[in-house]
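Missing here: one protein chain of the complex. Every other protein chain is in place.
Right after this comes chain A.
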Amino acid sequence: MTNMINLLLFPIILPFLFAILLLFFKENIFMQRLLAFIGLTVSLVAALFLVAKVKTDGIQVITLGSWPAPFGISMVSDMLSALLVTTTLLITLLVVVYSFTSIGKERERYFYYPAILFMITGVNGAFTTGDIFNMFVFFEVLLIASYVLIVLGGEKQQLRESIKYILVNVISSALFVITIAYLYSVVGTLNMADISVKIAQVGQPGIITVIAVLMLIVFGIKGSMFPLYFWLPGSYAAPPVPVLALFGALLTKVGVYAIMRTYTLFFINDIGFTHEILLVLSILTVIGGCIGALAYFDVKQIIIYNIVIAIGVILFGVAQMNEAGISGGIFYLIHDMLIKGALFLLIGIIIYVTGTSNLRKMGGLMKTHAPLGWMYLIAAFGLAGVPPLSGFIGKLLIVKGAFEAGTILGSIIILASSLVVLLSVIRIFIYAFWGAPTAELPVTNHRSYRKMMIPAVLLVILSVLYGVGTEWLIPYMADATDVLLQPSIYIDAVLKE
């Protein structure tokens, strides 16, 4: 199959193509739904083929226009990016199915599905690119689509919060451009593999460490890391639930991926300083997220602060720079994408059937909506990391890596944070599902309730399989970890002589 070298572009190009097609059928909601569904399914199949291809043949690299590696734009798909691309498409497909019932015709008629597909183009591109400026461009692609999604509908709260969201992201994008300018003036190249080689040649002088910290600030804003997560709780509470699920599952993770990539490929010659900062900030992120998750009686806010906690846990794993820590980080990253998608869809249904997101006004849903309750309970245990479920293995490996590296206090904080996570999500369960039923539930359509349950239940099942099938996933994760731990594999694949 020599003619399939373009396979790694398919998960980027296919959503883009279908997004353009959708622009022509603005008023035809049926076509919108059909084409969005087909586009995402085809992209998902391509992504699965890509994972198989990366597993058998190693890292896939394509240099656009056949210009040799440091001069053209390289697209690089190693196991980590292939797995992230697949997870992204899987979650998006299920969220789109959920949107059929929940988003409402008004939004569907105003470019809702094209905006999602454009955003996925940006997310997949950012996961796959091998060029730092191209990564900036893909960040902008996904951000501009996310601006549309966050404000679509034009409610008062959405307008107010979008202004803040866009301002924060405009500033962080300007910082990204500035950082790239500094990096270019030091190393004189934009290709990520080549940057890594050039940095190793000059042996990381002080200026490279400064650039490393600047990158941490840029991606820390995108990925909501302490003390840069101030924008996240307000902005994410504004859009409707399917959009929130997409944002919560995907957008912050692109920032985390960028930190993982740059901190394992570029800035590896002075890890005593840079990774120490990453370690301290990740622990503070976990603590900040825990405080927020316990402080609120609003179901959306509780899960939103759980995003912040998970970002801290993943980055804590990455900061260890040993095999257990990084592979734990990767396990936890993909687990967290799946489980956050599932949880947001489930609380979306809770909000739909109770008509409120305030916990104090809910109660007794177990009597009327038992399947919803059990699904929520499984997802909650999965999030906290109860052994047979998906969150366990990642956190286990992260803590193991931390003990190997000697960060005992940090690992204890991570373990304690699991309890806080469990407490925060179980609180939703107790308030919403136990107790006496609230006097009157709003009249809801039972058919649309069932239709919304299907994608949510599928996501929960997927996350359970992810936990149960850990053994089967280990070879894939080992491949992903090897590339992160040994940048030479990545560099050799891109700059092959």
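Please note the rule applied: contacts are C-beta pairs under 8 Å (C-beta built on N, C-alpha and C of every residue); 3 or more make two chains touch, one makes a residue touch a chain; residues count from 1.
Convention: contacts and distances are computed from a predicted model.
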| item | value |
| --- | --- |
| Omitted chain (choose from "Na(+)/H(+) antiporter subunit C", "N-acetyl-gamma-glutamyl-phosphate reductase", "Energy-coupling factor transporter transmembrane protein EcfT" or "Protocatechuate 3,4-dioxygenase alpha chain") - UniProt protein name | "Na(+)/H(+) antiporter subunit C" |
| Sole residue of A:K105, A:K156 or A:R447 that reaches the chain not shown, by the stated touch rule | A:K156 |
| Residue, one of A:G234, A:G364 or A:G435, that touches the chain absent here | A:G234 |
| From A:S185, A:T368 or A:N445, residue that would touch the chain that is not displayed | A:S185 |
| Touch criterion as defined above, residue of A:I171, A:V202, A:I408 or A:V468 at the omitted chain | A:I171 |
| Interface residues of chain A (partner: the chain not displayed) | 133, 136-137, 140, 144, 147, 151, 154, 156-157, 159-160, 162-163, 166-167, 170-171, 173-174, 177-178, 180-182, 184-185, 190, 234, 237, 298, 300, 357-358 |
